[in-house]
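Heads up, one of the protein chains got dropped from this complex, but the rest are sitting where they should.
Chain IDs A and B follow the sequence of writing; residue 1 opens each chain.
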Amino acid sequence: MNEKFKETFREEAEELLGHLEDILLELEEKPTDAELVNAAFRAIHTIKGSAGMFGFEKAGRFTHDLESLLDECRAGRRAVDKRLVDLSLRARDKIRSLIAQDDSSAEFDAEALAMMEEFRAMAAESSGKPAQEDQKPKADETGRQREAMATRVLEASIADSGADGSGLSATYRIRFEPAPDIFLNGTRVLRLFDELATLGQLSSMPDTGRIPMLESLDPETCYVIWEAILTTSAGIDAIKDVFIFVEDSSKVKIELIDDRLDPSEGVRKLGEILVERGTVKPEDLGEALRSQRKLGEVLLERKVVTDSELESALVEQAHLKKVQERQTEGPSMSIRVASDKLDELVDLVGELVTMQARLLRTSVELADPGLSSIAEQVDRLVEQLRDNAMGMRMLPIGSTFNKFRRVVRDLSAELGKNVDLVAVGADTELDKTVIERLNDPLVHIIRNSLDHGIESPADRVAVGKTATGTIRLAAEHSGANVVISVSDDGKGMDLSAIRAKAIERGILGPQEQLSEADALMLVFRPGFSTARNVTSVSGRGVGMDVVKREIDSLGGSVSVESRPGKGSTVVLKIPLTLAIIEGMLVRIADEFYVLPLSIVEACVEANDDDSTDGSKLVQFRGDLIPYIDLKEFFSVPGEPVENRQIVVVNVQESRVGLVVDAVIGDNQTVIKPMGRMYRNAVGLSGATILGDGRVALIVDCMKVVEAIPERELKARSR
Amino acid sequence: MGLGSQKKRVILNGAYAIDSATDLARELSDALGKARIIELDLSGVDDLDLPALQILFAAAASAAARGGELQFVGNVSVEVCGKLVSGGFSQPGPLSAAEFAAGLPGLGKAPR
Partner (left out) sequence: MAKSILVIDDSAAIRQSISYILQQEGYTTVEAGDGVEGLARLDESVRFDCIITDVNMPNMDGITFIRKARENPKFKFVPILVLTTESQGSKMNEGKEAGATGWIVKPFSADKLLAVVKKVAE
C-alpha cells in the first residue's frame, strides 16, 4: 500500500507543514495560546504517525522527539519561548526536506542529528531532569528486548523438546475472569475462545455459578469465568495475543502445565492436578485418599472442593489424557510390523479386489439370486478390507514436519534471517511411501521460501512487518487427496522478474501474454531459476522443476499463489496412496492400457485430416497440440481402425494428445509393479488386473511425452 | 394469573446478542411471572451470544427456585451450537433441545 498512498501522504504533509509554519509564527506572537500549542502538536503528531506507514521512517524518527517536546508544552510543563519556536521552525523545514528526499536508508546528516539532540535537551530541561535521564526509556527498551529474547528462548526450548517426536506442543492452563463490564466496549467474549481454538486443542470449562437469579441479573454484566486447557505449538505469546485487548481490565492467568507429555508417566492423577492447582492442600488430599472411595466424592462431601472446581480439574485430566493418547497412539495397543509385510498385505488385498470384480461379474452372468447376494456381501467386506489395509500403511506426516524444523533453523542462521516454522495438521495421515517421496520436494520449497520469500529482518521492519518471518506448513485431507501448503509472509514473488527471467531463458516468447497464475507456474519449468546470485542455499543445482516433476510422478499437482509484499504459498495436492489410482481404461487393438485420470483433460474424436501434413499436431480448443499414436509408440500390432480417440493429457504444463483405438471408461486401478524383465520398459509404470482377469498396462504419460521433440511442444497455444 | 396456567411457551427467533439482552431478560422475567414451567423454543434462533446465554442460566435458576422449570424444546441449529463450542457451552450441532440443555454446565442450579 506504500506506493499507492505515498503521494497522498506527501501532499497532505506539505499542507500540514504549511499550516504548521503559520501556527508557529502566530505562536511567537501569542506564546500562551493553548489552542495554538495543541494545533502545532497535532500537526507534528499526524505527520509522525503517517510517515512510518508510507515508507518515510526517517522523517518519522526525526519527528518523534519534536513531538515529545511539544507534548511537554501542551501539558504545561514547558513554556513556549523564542528558542522553541525557532527550533520548531527549523525542524519543520528539515521534515519537509526529509519527506522530499524520500530516502530512508542513509543516516541522518549532522544538522538533523544536532536538532534531534536539541529536542531532547529542551524536553529534559522542562521536566527538570538532566538530558542523561532521558536515556532511561532506552534502557527499558533493552530490558524489554532481553525479555523478549528470553521468551524466544523459552519457546525455542519448547519447540525443541517437541522435535524429538513426542509432539510439537505444550499444554497451558488458562484462567480467564472477564471484567464485569466487558460487554460494554464491544468485546465478544466467546470469540476469544474461538481464537484460542485456532491455536490448538482446546478444552473450555465455563463456571456459571456466579450468574445470579433473573431478578437480580444485570443483562449487560458478564458473570461467567473460565478455565481452559490448551495444547498448542504456537507458544505462550500467541495465547497472550488473544487476550491483548482485555488483559488490562480482565484477569487472565496463563500457566504452562506440561511442555512434554511423557507417556511413560501415565495419565495424571486427579489428586495431583487438584494439588498443583492449589485447589486442595496436600494434607487434605492424603486424608481423602485414605478413605478408599472415589476421590472426587470424598472431597465434595467434605466441602474441600466445589462442584465446578472438581469438574474443571476433571476436564483438565480428560484433556491431558486425550492429548497424550493422540501423541503416543496408545503404546499398549500398537505392535510393530515390518513394512514389507504390510506391502504384501496390500498386494494380496489388491488381488482380492480383482478377484472380487470377477466374482461379481460371474454372479451377474449366472443370474443366481443366492450367489448374487453372497457376491454383494463379499464385495462390501472386500472394500472395507481394502480401506483397512491401506489405512495401515498410513503414517502421520508430522514425523517429516519435525525434520523441517532443523532445516529452517540451520538455513535461517546461515542467511541471517529470523524465521519461525509453524506446522499445522501434523497428524494428517498419508501413505508411507508418499511421505518418503515428499521429503525432498518439501525441503526444496521451504528452502526457496527462506531464501527468496522471507526478507532480511531489517527489510521486514522497514515495511512494517515483524522482524521474524513465518513459514507455515499445513497439511489437511481433502477427499482422496492430501493438500499440503507451504506459505511464507515474505515479499511474495516478483512477477516481472519471473517473466524477464523466463524470456531470458527462452522459456517464454517476448510477446507471449500469460495470466498471473500461469506466469507464477513458470518457476516450475525446467531451466528456470530466479536466484540471481548463486547462494549456497538455492544454488544446489536443483530448481523448482524438480519439485514439479516429483509431485507429478506422485500423481499430484502443484500450484502457487503470491501476494506482493505479503508472501506466497505453494500448494501440493497429493493422492492419499500410490497403490490405487483413478484410471481411464483405453483399448489399443486387443490390449488394454490405463491412463491416470488426474492428468486427463478431455477425450476427442481423432480426425484423420489433422495429420495429413505429417506434422503430428491436432486442433484442440483452438490450439494446436502435438499428439502421439500410442499404437505406434508401444508397437502394438493390429489393423488400422476408424473413429479413433484422442485422449488429451496435461503433463508438465503441456497438453499432449494420446491416440488410442477406444476409450472404455473410468477404472479403480490397483497398481502392481511389473516383473524384473519389464522394469526398463519405457512409458509404462506398472500393470493392473481387470475385472475379467485380463491384464492392463499403466502408461507413464510423462515418459511418453518426453519422447516428443521439444520444438513440437513449443508449437502449442499461440 | 397465579399458577392457573402451569406452562408457558416462549419462542425465540433470530439473533440474541448483547444489544437484545435487556429485552430478552424482560421477556423471560414476564413469562416466569405467569407460569411455573417455561418451554423455551430455540429452533428459530441463529445466534445466541454469551449475554443471552447468561439470561437462560439466570431464568433456569429462578424457575427452579420457585419449584418450576425452564425446559428447552425444538432443535438447536448448527450455527448456534457452533458459536458456543469453543467456550465450552455446546457440542457441534445440531442438537436436540435435551442434548443442548445437558451440555450447559450448571444449568438450573442455584447461584453460589
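Assume a contact is a pair of C-beta atoms (placed from the backbone, for glycine too) under 8 Å apart; a residue touches a chain by one contact, two chains touch by 3 or more.
Keep in mind that this is a model prediction, so the values were computed, not measured.
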Which displayed chains the unshown chain touches: A, B
Residue in contact with the excluded chain [from A:120, A:437, A:566 or A:672]: A:566
Per the touch definition above, residue among A:183, A:404 or A:593 touching the missing chain: A:183
Omitted-chain contact residue, chosen from A:49, A:76, A:509 or A:526: A:49
Contacts of chain A with the absent chain, listed as residue ranges: 1, 4-5, 8-9, 12, 39, 41-42, 45-46, 48-54, 60, 64, 67-68, 183-188, 191, 195, 244-245, 248-249, 463-465, 489, 565-566
Residue numbers in chain B that touch the chain omitted from display: 17-19
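FYI, only the chains that are shown with their structure count from here on.
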Distance from chain B to chain A - Cα centre to Cα centre, in angstrom: 40
Contacting residues of chain A [partner chain B, same complex]: 183, 188-190, 193-194, 196-197, 202-215, 217, 219-220, 222-224, 226, 228, 306-308, 311
Chain B - residues contacting chain A, complex: 17-18, 21-22, 24-25, 28-29, 32, 49-51, 54-55, 57-59, 61-62, 65, 83-89, 104-107, 109, 111-112
